[in-house]
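The other protein chains are all here in position, but one chain of the complex has been omitted.
After this line comes chain A, so read on.
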């Protein structure tokens, strides 16, 4: 029987994701505590890149038990994340005008993707637990 599941990375790739996450957090700690003098803008970019790669690997790696229900929940979470991203961009300026009096939203693409990944993980794990 043909398998209609998404092609995901093997479960062990989660370790790679967690290691990258730890490296990113360590880097963040180094910058905050100023142990080593580094250019903040460059390290900020490297930090966000590492975090996003780690999140991507974690999002695209199989769970311990990956079955058709978890695959369905994954797709629902992806759709919810897409809607969140669109909502953020469309509704964001209106929220900004309420709080800052300006129609422009000051958010970096990195930050948007970061919150989108958090949204994805939140929706996926919430549905897995309670649905």
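Definition applied: a contact is a pair of C-beta atoms (placed from the backbone, for glycine too) under 8 Å apart; a residue touches a chain by one contact, two chains touch by 3 or more; residues count from 1.
In the analysis below, contacts and distances are computed from a predicted model.
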item	value
"ABC transporter ATP-binding protein", "Putrescine transport system permease protein", "Putative transcriptional regulator" or "Cytochrome c-type biogenesis protein CcsB" - which is the UniProt name of the missing chain	"Putative transcriptional regulator"
Contact residue for the chain not shown (choose from A:70, A:96 or A:115)	A:70
Positions on chain A where the hidden chain makes contact	1, 65, 67-70, 72, 128, 131
